[in-house]
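This is the structure I want to talk about, given as C-alpha cells.
Only a single protein chain was left out; the remaining protein chains are all shown in position.
Going by the order they are written in, the chains are A, B and C; count residues from 1 in each one.
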Amino acid sequence: MTEKSWMYAVLEAVAAEMRADPAMTWIFELTPPVASNPGMPVINLETEFGRKRVVNTGIDENWMVQAVIGAGLAGSRAATYIPYQGACMPFQAIQNHAGKLRHMTGGKASLPVVFVMEMTGQTPGFAGQHSDYEIDSYYMHIPGVRTVIPSTPYDAKGMMVSALRSPDPVVFLYPAGLRMLSEEVPDDQYEVPLDKAAVRQEGSDLTIVGSGGGMPDVLKAAKRLTDEGMSVEVIDLRVLKQMDTETLVASVAKTKRLLAVDQSYYTLGPAAEVVARCAENVEGARFKRIAFPDAPPPASPEMFNWMRPDAERVYAAAKAMV
Amino acid sequence: MTEKSWMYAVLEAVAAEMRADPAMTWIFELTPPVASNPGMPVINLETEFGRKRVVNTGIDENWMVQAVIGAGLAGSRAATYIPYQGACMPFQAIQNHAGKLRHMTGGKASLPVVFVMEMTGQTPGFAGQHSDYEIDSYYMHIPGVRTVIPSTPYDAKGMMVSALRSPDPVVFLYPAGLRMLSEEVPDDQYEVPLDKAAVRQEGSDLTIVGSGGGMPDVLKAAKRLTDEGMSVEVIDLRVLKQMDTETLVASVAKTKRLLAVDQSYYTLGPAAEVVARCAENVEGARFKRIAFPDAPPPASPEMFNWMRPDAERVYAAAKAMV
Amino acid sequence: MNSTAHHTATEEGVSRRGFLQIAALAGTAAGMASRAAYADGQIGYWAMDLPDDKLKGMLRTILRIRWHERTMADKMLTDSNYRGYNHFYAGQEAVATGVCAALRNDGPFDQIDVAYSTHRPSGHALAKGVDMKLMQAEMDFRATGLNGGYAAEMHIADPSVGFMGADGMIGPGHAIATGSAFAFRARGSDQVSVVFGGDGTYATPHFHSALNNAKLLDLPFIYVLENNLYHQYAHYSYSCPHTDIADAARAYGIPARVVDGQDVFQVYNAAKEAVDRARSGGGPTFIEAKTYRYYNHWGAPGAEAGKLGAFGYDPLAITSFRPEREVRAWMQRDPVDIARKTLIDWGLLDAAAADAMEEEVKAEVTEAFAWAAEQPLCKPEDGLKNVFAEGEVIPRQIA
Partner (left out) sequence: MNSTAHHTATEEGVSRRGFLQIAALAGTAAGMASRAAYADGQIGYWAMDLPDDKLKGMLRTILRIRWHERTMADKMLTDSNYRGYNHFYAGQEAVATGVCAALRNDGPFDQIDVAYSTHRPSGHALAKGVDMKLMQAEMDFRATGLNGGYAAEMHIADPSVGFMGADGMIGPGHAIATGSAFAFRARGSDQVSVVFGGDGTYATPHFHSALNNAKLLDLPFIYVLENNLYHQYAHYSYSCPHTDIADAARAYGIPARVVDGQDVFQVYNAAKEAVDRARSGGGPTFIEAKTYRYYNHWGAPGAEAGKLGAFGYDPLAITSFRPEREVRAWMQRDPVDIARKTLIDWGLLDAAAADAMEEEVKAEVTEAFAWAAEQPLCKPEDGLKNVFAEGEVIPRQIA
C-alpha cells in the first residue's frame, strides 16, 4: 500500500492484467503509457510488452477505438487511451458498434475492451475545444457500454481492473483535472464494481450528487457546510451507465433535498438524469441543479472560472436550499 | 394552401430559399432532394439548381457536414441531408466545430447552415443500427447549435424557413417515421420560431410532453384519455436546444402531474431534461417518464414493438398517474 | 473422360495440375473459362492444384447462395406471410465463394480466419460456413434463429465459423477488421482477417484508416472490395476518381489485384496469394473484384417470381435507375455458368452431375426455408436481454 497518483494506479492495474494475459493489447497516440511514482518502479507498457502489443499510432482516434473493437471481437482483451482532443472522433464507433454488437448478434459477440477517454483538465485559457467537459453526457445515453467515471485513484485502479475483466465494453472516463490527486492505493489487483455509486459522506439535510472532475469541489463545499453545521450527504456517481438509482433514491427519500452538480453543460448533463430519477421516485422533495452554462468554455480565465460550478457555487446553492 | 407531406413541405421551403439566394447550396448522399405531391409540381433541387450547387457525394457524412460548415464560414448559406445510417458520423464536427465556432472566435464566425439529420423510421425488423431513435439526445447536449425536431409538415416547413434564415447552425432532426403525415401547408414561405414548444391540447389534470416521432402516439393516447373524460395538456417540445422551459413549467404548475415520453433510450433522453427542469421549478408535482428501454432495438417485431412507448403505453402511464 | 472416372481419380489423389495436363491434350482446358481468367500474368493459377472435392465444393457454394437468393426473392414476391427482407447478393456469388475457399473456416475460434461482412451478407455467410437453416430462421425473425431474432439480415453473425458479422454501416467494418488482424499479430497467431466491402466504402474516411494502419503495422488483413459499380443508386464514379479502386490501395504500398469477380477461380487465386502473404507475416493485400448485382439495392422491387434479377423501376432509387441493358449484359457472364462450365471443361463433372448438384442444393434450400418458417417467434421481453453479458435492463416503456 503506497500513496499513488491516478495515472500510476491505473497503469498499475493495466500492467498486471497484461502480464497475466499475453494476448492483451494497448493502443495509444500521444500519451505514452508511462507513469512514475515516488518509491515505485516506473511503469512503461511500451518497453515492458513490446511494440506488437503496445502500439503508438497516428492521429486517428476513430481507428484506435475500432481497432480495439476488432481485437475484442477476435477474442483478445484490448484497451486504448484516447486523448481529450479526440474524445468525440470515435463516437459513432462506440455508439453504433461497441454498444450494440452483443445485442445485435443475440449475444454472439463479446467485447472485453476498455476505452479510456480522457476529459480535459478544464484548464482555463485553452478555450472551446480544450477546456470543455461534456463527453460524460454523450457516452451516457449509449446502451450496451458501461460508462464509468472514477474520481479517486483508489476507485480508478479498482474500476480499471473490473473494466478489463468485464466481458462488456467499458467507456472509462478520465477527468484529467484529477491528475494531481493521490491517495493510498493497494499494490495488488482488486475490483471496484462497475454499477455502484459511492456515498462519500452521510447526512440528513441535503443530498449533493456530483461526479468525476467535479468531486473535489463538491467535497470541499460539503466540508464547509458540515463545518457550519449542515448535515450533508455526498454521493459520487462513479457510474453513469447503468446509473445506481437505488443509492440516489434512498438518499433523497431521506433528505428530501437534492442538489445535483455537473461540470458538463446544464442541458442533459448527468445531473438531469439524477434529478429525473429522484423526481420520479421521491415525492415532495426539492430539486436543484447547477452546471456549466450551455456555452462553450471561453478562453479568458476571468470568464471561464466564473462559469464553473466550483466549491463556492456548490456552497451557495446548498445554502439556498436548506 | 394544399395538403402536403413532410418532405414536400420541407423541400418547398428549401427550393424557395435557393431561388432567392443563388449562393445557397445543398449536399446529399443517397436521398435525392426530390419530392412530389398530388396536384403540385415535382420539386427536384438537383435539376433545378444544377450540380454545382446541389451535390451528390460518396458515403462520407463527416465530409458532408464539414463541407457545409466551410461553406457557411465562407459566407454561403448551405444545408445537407444526412441519412439516418450516417447520423453520428459527423458528430464531432457538429459538437466541436459547428456548435463552438461563433463563441470560440468571439463572434467573428457565423454559420448560416442547416444539418438535416434523418432519424430512423423505427421500422420493426431493421434492428440495432437502423431502427434506433437516439440522436435527439446526442445533439441536444451540444451548445451553440439550435436542435429542433418538428413533428408536423406545417412546423417542418416553417422551421426550415427559419433555420435557413438563421445565422446559427441548426440541427434539424427529421424523424422519418413521420414521412407519411400530411396536412394543409401554405404555399408561401413563413417562419415558425426556433425556440418555442407547442401546446397541442390544453388540459388541467395531467401534462404529457413528447416530441418528434413520438407525437402521433402521444396525441392518440391523449385523444383516448380525453374521450374518457381526463383533461390532458399535450406539449410538443419541437425545440430541444434551447428548450422552452417556460411553456413546460407553466403547464406543470397548473396540472401538477407530468408524464414525459421519449422514443429515445430512457437514460438521458430529452424527457430527463423535461422532468429535471420541471422538478426544479414546480414543487409538489408528480413526475413520470416512459421511454425506450436502455437497450438497442432488436430485429424481431415481437420484441421491438413491445419495447416502444406507443399510444397504449402512454395511455396506461397516464391512467396510472391520474 | 467421364465424371465418374474423374471422381475416382480425385479420390485417389490425382492433383488438379495432373488432370489439367490430360485435359489440355483434349484441347478444352481453357476454352470456356472466363475471358479475364488469365489476364493478370503475375498471379499463380493456384486453383489448378486443388483437389476435386474442393473445386466442386466451390460450385456447390455458388449454387447454395444463388438458390437461397432466388428462393428468398420468390418468397418475398409471393408469400405474404414471409417477413424477411434482403439485400440480394445474386451475381456476386463468385467473390464470397472464391475468397472463403482460401480461408481456414473451421477449428477452434483462436485458429480460424475471420471475415467481416456488410449490409449484403448472405453470400459471405454461406461461403464462410454459416448454417443455412439457422441463418434463414434469423432472417425470418425467429427465436431459434442464428442470433435469436435480434439480428435479422443486417447483423447476422456466427463467430464459431469466423463469420464476424454483417454490419449495417458503411465504413467502420473495415477499420474493425484491421483490429482483429492487429490482435492476431500481437498474440503471434497466423490467423488472417478479411473484410468484404463495396465500392461505396472507398469514399468513407475509414478507407484511409484501414489501409494506412494495415500497412504501417503490416497486418494480416485482406480488403476484398466488391466493385459492383453502384453504391445504392449512384455509379461509383460519383464518389471515386479511380477507374480501378485498387490503385488507391497501391498508393499505400499495399499489393493489390484487380480480378474478374464473376470467375470464382480467379478470385480464389488472388485470395490464396493474399492469405499466404498474410500468414507468413507479409502484411495486407487489397483485392478488387469487378462484379455486379442482379437485383436492386434492397428488397425485390422490379423482380418477378421465378425469374432471376430485377430490372428497371425501384421506388427507392427515386430518380436514378441502372440501365436494363447493363444488367442483362452482366448476366451473360454469370458466376454459376462460369464455374459450372469451367468444371465441366476440366472434366470434374458433366452436365448431368452438375444438374444433379443443383437439384440437391434446391432441395436443401427449400428445406431450410420450411424449417425456418416453423420456428417459434421471439418472446417480447427477451429484447431486454443481451445488452450486457449478464442481467436484463429495465422495461422503461412501462409506467
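For this structure, a couple of remarks:
Rule of thumb we're sticking to: contacts are C-beta pairs under 8 Å (C-beta built on N, C-alpha and C of every residue); 3 or more make two chains touch, one makes a residue touch a chain.
Keep in mind it's a predicted model, so treat the numbers as computed, not measured.
Across the entire complex, contacts from the unshown chain go to A, B, C. When the full complex is taken into account, the listed residue touching the unshown chain is A:M303, out of A:A20, A:M180 or A:M303. Across the entire complex, the residue among B:A78, B:A221 or B:V252 in touch with the chain not shown is B:A78.
Listed here are the subunit C residues that touch the chain not shown: 203, 205-209, 212, 215-216, 238-241, 247-248, 250-253. Residues 22-23, 25, 27, 52-53, 55, 57-58, 60, 62-63, 66-76, 78, 92-93, 96-97, 101-110, 143-144, 146, 166-168, 242 are the ones on subunit B that touch the missing chain. Touch with the hidden chain on the side of subunit A covers residues 30, 32, 34, 44, 46, 56-60, 62-63, 85-86, 89, 125-130, 259, 265-266, 288-310, 313, 316-317, 320-321.
As a working rule, only the chains that are shown with their structure count from here on.
If each chain is drawn as a node and touching chains are joined, the picture has every node linked to every other. Centroids built from CA atoms put subunit C at 42 Å from subunit A. For subunit C, residues touching at least two other chains, in rising order: 149-151, 155, 167, 169, 205, 387, 393. Touching two or more other chains at once are residues 92, 96, 103-104, 143-144, 242 of subunit A.
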